[in-house]
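Sharing a structure with you now.
With one protein chain removed, the remaining protein chains of the complex are shown where they sit.
The chains carry the letters A, B and C, assigned in the order they are written, with residues numbered from 1 in each.
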Amino acid sequence: MSKFHLGWFTNFSNPPWNHQWAGTEGRDWPSGDAHVEFTRALERACFDYIMLEDSSMVSDIFEGSSRVDLKYGLYSPKHDPLMLAPKLAAATSKIGIIATASTSFYPPWLLARRFASLDHIAHGRIGWNAVTSSEDRAAQNHGLDGLPPHDERYDRADEFVDLVKNLWDSWEPDAHVLDRENRVYVDHEKVHVLDHRGKYHASRGPLNLMRPPQGHPVICQAGGSPRGRAFAAKNADTLLTAGGEPADMKAYRDDVRARMAEAGRNPDGCKIMYITTPVMADTEDEAQAKAARLRASSAAKLETSLAHISAVTEIDFAALDLDTEFSELSTNGHTTTLANFTKLGSTPREAAIAWANANFRYVGTPDSVAEQMGEVMAEVGGDGFLITGNIGRRFVGEITEGLVPALQRRELVRSEYRHDTFRENLLEF
Amino acid sequence: MSFVTGWFASYLVPDWSGPWAGDSGTSWADGSFVIDSVRDLEKAGVDLLMLEDISYLADIVGGTFEAELRVNARAPKGDPLPLIGRLAAQTSTIGLIATASSTFYPADLLARTFSTLQGLSGGRAGWNVVTSTGDRAAQNFGMDVLPDHATRYAHAAEVLAETHAAWGEDRPVICQAGASAGGIALAGRYADVVVASPDGVDAMRSYRDSIRAAAVDAGRDPDDVHVLYMVTPLIGETEELAAEYAQRWYAPTDAALWRRIVQLSGDIDYSAFDMDAPLPDDVETQGSRSILANLRRVAGDRPMREVLTTQRAQSVRLIGTAKSVADQMEQVVAEVGGDGFLIAGGGGGVLTRRYVHEITDGLMPELRRRGLAGLGSGSDLRSRLQSHREVGVPA
Amino acid sequence: MHLGWFCTTGFGVYGWDQPWSGNAAADVGNPQLFVDLATSLERAGFDYIMLEDASALPDKFRGNFERSVKSAIHVRFDPMPVVPLMAAATEHIGIIATIATTFYPPFLAARLFQTLDHVTKGRVGINLVTASAEAAAQNYGLEKHVEHDLRYEMADEWVEVCKELWGSWEDGAWMMEDKVGGVFADHTKIHHINHKGRFHASRGPLNMPPGPQGTPVLCQAGGSPAGRTFGAKHADTIIASPTGIEGMREYREDISRQAVEFGRKPDDIKVLYLVNPIIADTDDDAFRKRDRIAEAKSNDVEGLLAALSYSTSMDFSKFDVDGPLPDMSANNGHQSGIKELFSRGNTLREIAASYRTAQTVELCGSPETVADRMGEIMEEVGGDGFLISAPVTRKNITEIADGLAPALRRKGLIRSKYEYPTFRDNLLSS
Partner (left out) sequence: MIWGVVTTPGNPDGDLATEVARRVGRAGADLVLIAPTPGRETAFLAGFMTGTVDVAVIGGARSADVPPYTVARQVNALDHLSGGRGGWWCTDTAENPPRIAEHLQVLRGLWSSWDADAVVMDRVSGAYADHTKVRPLEHVGAHYKVRGPLNTVPSPQFQPVVVLEGSTPEVVEVATRLADVLLVPPGPVPVTDARALVRMPATVDPADLLAAVADADGFVLDLPAEDVATTEALLAHLTTRLLPALAAHFTPKPRGATLRHRLSLED
């Protein structure tokens, strides 16, 4: 079994502040200082990347108001991850940094230039999580009445990504000649106008800075629906999806790899990562006790879970009776997420609690959790796990000081970075 | 009454084999373990760091290096000065006290060393004065045997006088840990910080009184000396979890016995004694006289195994949630009269980043919220120590 | 007086082949030079650093990119990512980055700068430009550029939307610190803005709380009548380059007058005059240096033609340098600068030869001489300070930060230390 990859799924937002181990993050997170220390710890544990998800709305779907969203700080406050990326890049030297930007709201030329600059500053370690955004509320903040239909959003996104890649290619790799004798800094014949006029986007180009060190920053994606998977198969270098039963994980991976082959890409060119939150303690029974505490139902958990699912599907779950069976539900937002949610329980209450606990799959001491993860990866075939959870030092320490060394001893994950750029490390195995 | 908090650190291999050891077994030597921990402690409001040191690898226990290199209570350990130099660049407010021997270092080297650190750290430098223990140390510096206790302290006094003359106004903080009569007198004359682990509140109060009396004898204001007591707080999310944590921490295991034997064996091989009998009466040492005296006082006629597995270099046990430990600390300071705590995390072969974060993210936020500690101010170390007299709830 | 530094080509490439450039060539895209600029200027007590920016690689002159990239003058990295790094290395100095209101979606911009206000701990500012080059519009998918004055009307509504978004969270809506009843933020103190305007629409609110400054510092540099009115209405600091003492006094009075009309106090706006001081050890050395620069510039007719092509989006290589000046009525780019330039001569060659190093006033000499002159000018004009425009090279940084600033400080003309934690308070408090 070759090694698998590790990444972390988080955002530029408040870590859960109201609990025992909330050290100084409550004060440090708005400036990004808390995230800097956390990312250094991930680099010490040789993580492939940190992924900063994003959304641009205060959700007021649940109960028709933003009370619950703001009470727990679910979807806001959330800061712009593109301004955290340079700070993380300056404090690290090997780990990849993926920031989210929406193809539905950013002008293509602006996004292409922003990520090209970030890739220079990060010396070839930047990634772009290409999302189409899924909430009308977000669209209304950007001057639109609502989002285009789900599949059309992906058609627009396909053209958007092609245009951005062409803009990154508008400077040839060796355009930057630095010829002191003839006083030529850049050979102008190696910089090309694009003049792209497409169905949805237009841009003359070129960019006004050098080609990014990686050529193309790493593209990340989270497509679950068939159209989303097709988009990912064509464009993504890494793909994230919810964990779950190994059989479902394997089915998802095989489907994406098949689509990649159809799109003429080498299936190994995209690393599929499964989201999870390991529960660990010094001894097995302590870990089981801890897992039981974490999985326990509570009013707060029910409220936050229902508010979450309402926000991403734009269905007000407060209007449903919590204990009667689901009727047919549909959304223009996260179609797969809604499908998974309804599979987890027959009533909103059941499904909400199960959905909130979905990430707690691997429980035990660091060694036993390492064993469990190794077995699942062997069965599924790859490519890695995306850890998510509170970025406070307590939980992060359990991963970087406990789980990762146990995985390294079993040679399931890397113990050192062999390359300098994010893309080379990602595609090393 | 607000009190001083310090961190007792070593440039020494931490826990390298436990469940939370991480990669520390290999990465400790590049300094990252200490540097990362000290930056977190500084952000959490801890006032100072005391980096201890010894300059020998002992083959006293069992006549070989085997025990030292298995138990790792004292070795392998790097020279603290370059590491403190690095910390001066990578921290901005925490006090930096480094250990150096007055017996082995020439006075002019000591004066130069600590005035350079004072400049680099913007006035946060401190010198932990030790006279060293163990013939093995002496043999690394051209001597056959360690000078006797009285000679070492007399020489220390000369060195301190000479260095203070060289520093004039901008002198670093002086720290001392000697518990013997000679040590206390010297501390009275020069020390800004005194570190000790007298056992129990009464011994803590009488020790502090003796230090303050020595300061008055030397014509100094007793409030210029800050006595810090060694403790190892054990923080749990609930009282019950904390109790389980403490039960594991203080369990009388073989490992705990061997740690104590190695720590005590400056010149005497304590492993040679019968562990199920009390300490024989005819044992003598030129090394750390106070360690032997303290051991004899505590041991009484109890068998060595019981004494050694329960004795820890700490003044009081602090166990519970962050809230209850903060209460206990507040109460101890009220009863003893002052001045603060030097927190140790188990030392070589035991300390983990996880323990450091229990202090920075569990205990310190609670102490800060209640104005008990972690609110020190002032750019240089001496004014920061003084600021504790004014800050906080009056006693 | 207040001092600022104007990075002439933003986060770009400076003097890559000049002596004293250190290893600038290898440092391309490396923010360390700008971080050093920030720490040096903070040591010198500067109020802010302004990073200019442009959204196009010009190819009007002779129809290709040669002039733009051969000497690297139009290579520009996106300045936004360097702002957090410059702020991380400093504690007081303000950092202003340029944004083109004509193309940048207002919600993205409002959220970007509110994030920067947090990340810089209250030290970020925005330089509002409407972008003069047609190529910029084409990069954003437009065929033709938006008409000059219409761009300012769009900009006016753009700023209104941003201000409404920045105000969408009331003070006290976010009370994480004292954890009252476990509520993170109170939804009753957070409001939709429901903005539906001529050019922009946004429902709001912003999905994050205000930063230390509440509103980032707004900066404006347009000299045209529409530009001045826009600045008087919205800007906290204005960059002006009128000619001569008389021109400077008139500019300050005009801004003050218009500010009062908008219900603002003249002191709410700090006007800084763009200058490029020529400093050397002695006055004579400085004069020789000035003459060297002037002589080189006035022979560089091609340089003038390329600059004009960029700011008017017309290919000046087609015009006869000795013939009559071309008709500029259709110019949709920079307006104020062109009018002043064309008044200096009858042909393009004469205009090139008329080059004077001074844009507003001449500052040339030893640090002492230049400092005295700056003090005198401030007395005469009553203005608020200077924006020093100079390529970002280690030599220039040292001359200004370790030469000129100490001289100004000895004469009590600039601050010896920062009074307040945020950029806005330090700028507007005195």
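As a convention for this text, a contact is a pair of C-beta atoms (placed from the backbone, for glycine too) under 8 Å apart; a residue touches a chain by one contact, two chains touch by 3 or more.
Computed from a predicted structure; not experimentally measured.
A.B. asks: When the whole complex is taken into account, which chains on show are touched by the absent chain?
C.D. replies: Result for the missing chain's touching partners among shown chains: B, C.
A.B. asks: From the list B:Phe3, B:Tyr56 or B:Tyr207, which touches the chain that is not on show?
C.D. replies: Hidden-chain contact among the options goes to B:Tyr56.
A.B. asks: Of the listed residues B:Val13, B:Val130 or B:Met204, which contacts the missing chain in the full complex?
C.D. replies: Of the candidates B:Val13, B:Val130 or B:Met204, B:Val13 is in touch with the missing chain.
A.B. asks: So that we can see where the missing chain sits, which residues of chain B does it touch?
C.D. replies: 11, 13, 16-17, 25-26, 29-31, 35, 54-57, 59, 64-66, 68-70, 72, 74-79, 81-86, 88-90, 104-106, 108-109, 112-113, 115-120, 122, 136, 139-143, 349
A.B. asks: Touching the hidden chain in the full complex, which residues of chain C are there? Just list them.
C.D. replies: Answer for chain C: residues 19-23, 26-27, 394-395, 398, 402-403 touch the chain left out.
Heads up, the rule we're going with is that only the chains that are shown with their structure count from here on.
A.B. asks: By label order, what chains touch chain A and chain C together?
C.D. replies: Both chain A and chain C are touched by no common chain, going by the contact rule given at the top.
A.B. asks: Which chain's centre, taken as the mean of its Cα atoms, is farthest from the centre of chain A?
C.D. replies: Relative to chain A, the chain whose C-alpha centre sits farthest away is B.
A.B. asks: By C-alpha centroids, what is the most central chain here?
C.D. replies: Chain A is the most central one.
A.B. asks: Where the centres are mean C-alpha positions, what is the separation of chain A from chain C, in Å?
C.D. replies: 36
A.B. asks: Please report how many Å separate the Cα centroid of chain B from that of chain C, as a whole number.
C.D. replies: Distance between chain centres: 55 Å.
A.B. asks: Of all residues in chain A, which are in touch with two or more distinct other chains?
C.D. replies: none
A.B. asks: Under the definition above, what is the set of chain A residues touching chain C in their complex?
C.D. replies: 12, 14, 17-18, 26-27, 30-32, 55-58, 60, 65-67, 69-73, 75-80, 82-87, 90, 105-110, 113-114, 116-118, 120-121, 137, 140-144, 175-176, 178, 180, 183-188, 191, 193, 201-210
A.B. asks: List the residues on chain B that touch chain A in their complex, please.
C.D. replies: 19-24, 27, 32, 36, 39-40, 43-44, 237, 248, 321-322, 352-354, 357-358, 360-362, 364-365
A.B. asks: Please output the residues of chain A touching chain B within their complex, sorted ascending.
C.D. replies: 20-24, 28, 37, 40, 44-45, 282, 365-367, 392-394, 397-398, 400-402, 404-405, 408
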